[in-house]
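Here's a slice of the assembly, chains where they normally sit.
For clarity, chains are labelled A, B and C in written order, and residue numbers in each chain start from 1.
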Amino acid sequence: MKASVIVFPGSNCDRDVQVALQKFQIDTTMVWHQETSLPKSDLVVLPGGFSYGDYLRCGSMASKSKVMNEVIKHAKDGGYVFGICNGFQILTETGLLPGALLRNSKLKFICKNVFIKTTNNQTAFTKKIPENKILSIPIAHNEGNYFASKEEIQSLKEYNQIVFQYCDEEGNISGESNPNGSFLNIAGISNQTKNVLGMMPHPERSIDQLLGGVDGQGIFQSLL
Amino acid sequence: MKFEIFVTLKKEVLDPQGKAVEGAIQNLGLSNISNIRQGKYFTLEVNDSNEEKATQQAEEACKKLLANLTIEEYSIKKIG
Amino acid sequence: METVSVDQAIKLGLTSSEFEKIKELIGREPNFTELGIFSAMWNEHCSYKSSRVWLSQLPTKNKYVIQGPGENAGVIDIGGEDVAIFKIESHNHPSYIEPYQGAATGVGGILRDVFTMGARPVANLNSIRFGRPEHAKTKYLLNGVVSGIAGYGNCMGIPTVGGEVEFDECYDGNILVNAMNIGIAKKDKVFLSIASGIGNPVIYVGSKTGRDGIHGASMASQEFDDNSEAKKPTVQVGDPFAEKLLLEACLELMKTDTIVSIQDMGAAGLTSSSVEMASKGKLGIEIDLNKVPCREENMQPFELMLSESQERMLIVLKEGKEKEAEKIFKKWDLDFSVIGKMTDSKNLVLHFKDEIVCDIPITSLADEAPKYNRKWESTPLPQEIDMDQKLKDLDIKTCLKQLLSHENQANKTWVWEQYDHMVMGDTIQKPGGDAAVVRVHGTNKALAASVDCTPRYCLAHPFTGGMQAVCETYRNLSAVGAEPRAITNCLNFGNPEKKEIMGQFVDVIKGIKEACTELDYPVISGNVSLYNETNGVGIKPTPTIGGVGLIQDVNNTMTYGLKSSDSLLIVVGETKGHIHQSALCHDILYLKKGPPPTMNLQEEKKNSFFIRDLIEKKLTQSVHDVSDGGIALAIAEMCMAGTIGAKISTNLTGPERIKYLFGEDQARYIIEIKKEDLNNLVQMAKEQEISMTQLGSTNLEQFAIDEIKISVDEMIKLNNNWFYNYNSN
């Protein structure tokens, strides 16, 4: 398994995700956003952080980076693309995933552990996680409030693209267990062909018991 | 040539900021104020003396970057 | 050349005798640019003119210190090839005027101080103090400051892992925002600001210069009055994105062999950075102001030299390395300009258009800056008063509930949930514990850090308060199993021209000195913020101490949440029941008289060694230091963190029981141990002459003190809600 992690100006979880991938023996290369070609990779990761300072709209400027043309090509050819947090925002800005991520409903940055339910384990990223498994994984974002038009939501449901939903410890998906106002408590979605995943929670922060948990490792294991 | 650009959320998109601002305004006792929506406002210069061409470039900036057409719409106004 | 008047000098914050001294030093009248430069270098913030004589008394060395005060930040050895670099700094005045940007640029400034020395910043902490919650501006200031700290740190991708928040009337018109950062570097890759090499190029990198914060440094050295808001200079707006690029670019440059010295542009911008580098190297410096990248048109020399635009650095390169350096800064989309060179003239020479607009000896700006030995008057130790009448009828459950729900003891999750405290993947103890614990990346060791101060003690008796602040960090570090290594300090005081205030300052320094010496816990960096006064009323003396310690093995760190409902609770350290100046008296009963608790530094040291030894030998289940609210609150906090109850008996009644439970005697810790370890522990304590008392045991869902009972759930509710309720409307 070979992965490329794209580094944008302002990315700041690039090293974290590199550490995680390497922990699962995934051979990882860091790729600067101005590159015009990708090293041969099975997986491309768009890491979390504040690309371009989150100015204008989160992910908007990064989505226009040179290397993104290659990432889009890679996705269209069926390669895996994984966007975490800011990476998810970048994926919606490029159109590889539908919808958009708006300001959190309380207008505050939130960094804490949340529970998410694995609504769909039929993707390359979740295939080793039992269906409906509840995971405890941290979020850390200001704009994670998922929005999509009625038609888009319809199609997300139809093609089974909702992968993770915020829930409580028992798995209830409700207003109380929604940290940011996301539509349908959506925490992560895939594209129709299930080779592109975007999620707001940070699985790379949940792979070490010493740091508070290992619930994120199922995602990396699924990719192997 | 100078332009003003307005980028606003489409009507059907929830506006968490506008909503929060509205709550805050009410708390300030300005109870007559309602229906607040928040958008972005840009001013920029286009170095092209042909108005049509200049507008076209401003238009392109909106489409390519300043607005996210999934959730936003824009309008452009020449101001000098 | 235009001449200047003494009136202009006074407007710039200089005194008339200082103006005379300038003329004497340079042997002529200064021009306006030169006067501006003098005013910036000679103000309190840059020259430390009121504090220097006293600061020099602080102990600055132990076997770990590699670099003490005098550089951008201090450096300590943390084993192997690694060093930790840290400092704390105030951004009080700007944060009062514009809380978001003030706090944000405060974080930005301290980060530059750390990475300018070659370190990658790995942990942010902050100490923030506001006026009464009901004061009209408090909510706005609190929200602005917290989101400003969050905005900058989060964007930089540096975790904010600890801090403190306090509300007190004395900060109504003068909030405190003290930001601390810790970075990690390799021992042989520490960069200093001592320039050398005549002819070496001086380069400017980072963002462009605008008219931001011109005279911010002198504002930080003046009292506020009702007109300050109108007089404020252009507020500096932080650009954390630019700083992130600057950080990466500087660290990349530092890997090459190109840098002679490097210095961030902080207070008084280009002036202080260029003068300090030249002064330390005993050289001259020549700058062509035409080459300074500008954001605005028609900027004048005075403005260019005094601007406090953020996210800028000044670097002296080895000759011929300009191209190599430029390539790196261009890659990161930053401005880069060769603006001058080091000279042997020993003067600061500035060119603008085709003129020389400044030519003054560096020594006159730095070494010859005024130094005042201001009048001071020591604060005597207050007498104890008899409080038994007031204490005897108090209901313990009510007291505990009031303390738990008081803003100063309330759970601060609302604050630190806004900070990304996990990014970089090494946060082992997040905010909420006694001290933050951050692993040294790629190793098995960790740094622990804590910032503390108890201003009510400092006001009552500054000497004791100074000692106590140092000891509280020492205890917090010990409680997580770290060996305390060194501190940084941020001394926030009122107007030093008043002898009582100057006396507080002197007493606090003496207290810090005493504690640091005894504990072998020196000061390696710091900052002084004076004139925290509005309309003649000063703040309580607030010497914020940031302590840093080392944990050799990350698996040997300790937390304070109770772990099992079948263990014993023990207090280490002697309980005498010192209730004067306690949180209970001060915040709940409004009894503000009397002396703070007595410090016993020998006990502090002994007990800390004992606790660390227990943690290392895995004889404790949890450890918590006893501070505000005494034993009662300490145990309550352990219960809430572990969602397990406790049951203790005092065998006391009336005022004695209140004093026992809520008294704030120092040098104490509560530990949770397994029953089977008790005998062993008693033996160890006896051998080491440690005072240790069994309090009781852990329990299921209740905290019971003698006959008094409260459920852990109820305590959690009381403790968790304050910030959410306060900010919900």
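Assume contacts are C-beta pairs under 8 Å (C-beta built on N, C-alpha and C of every residue); 3 or more make two chains touch, one makes a residue touch a chain.
Just so you know, these numbers come straight off a predicted model, no measurement behind them.
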(message) Stoichiometry for the complete complex in this file, please, as a label-and-count formula.
(response) A x1, B x2, C x1
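Definition applied: only the chains that are shown with their structure count from here on.
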(request) Measure off the straight-line distance from the CA centroid of chain B to the CA centroid of chain C, and report it in whole Å. (result) 41
(request) Please compute the C-alpha centroid of chain A, do the same for chain B, then give the distance between them in whole Å. (result) 28
(request) Indicate the whole-number Å distance between the mean C-alpha point of chain A and the mean C-alpha point of chain C. (result) 36
(request) Hunt down the residues of chain B that sit against at least two other chains at once, touch-wise. (result) none
(message) Multi-chain contacts only, two chains or more: what residues does chain A have there?
(response) none
(request) Note which residues of chain A are touching chain B in the complex, please. (result) 56-57, 60-61, 64, 92-93, 98-100, 102-107, 145, 147, 149-150, 181
(message) Per the contact definition, I'd like the list of chain B residues that touch chain A in the complex.
(response) 12-14, 16-17, 19-20, 40, 64-66, 68, 70-71
(request) Spell out the residues on chain C that touch chain A in their complex, using ranges where they run on. (result) 147, 150-151, 154-157, 239-242, 244-245, 332-333, 416-428, 430, 439, 554-555
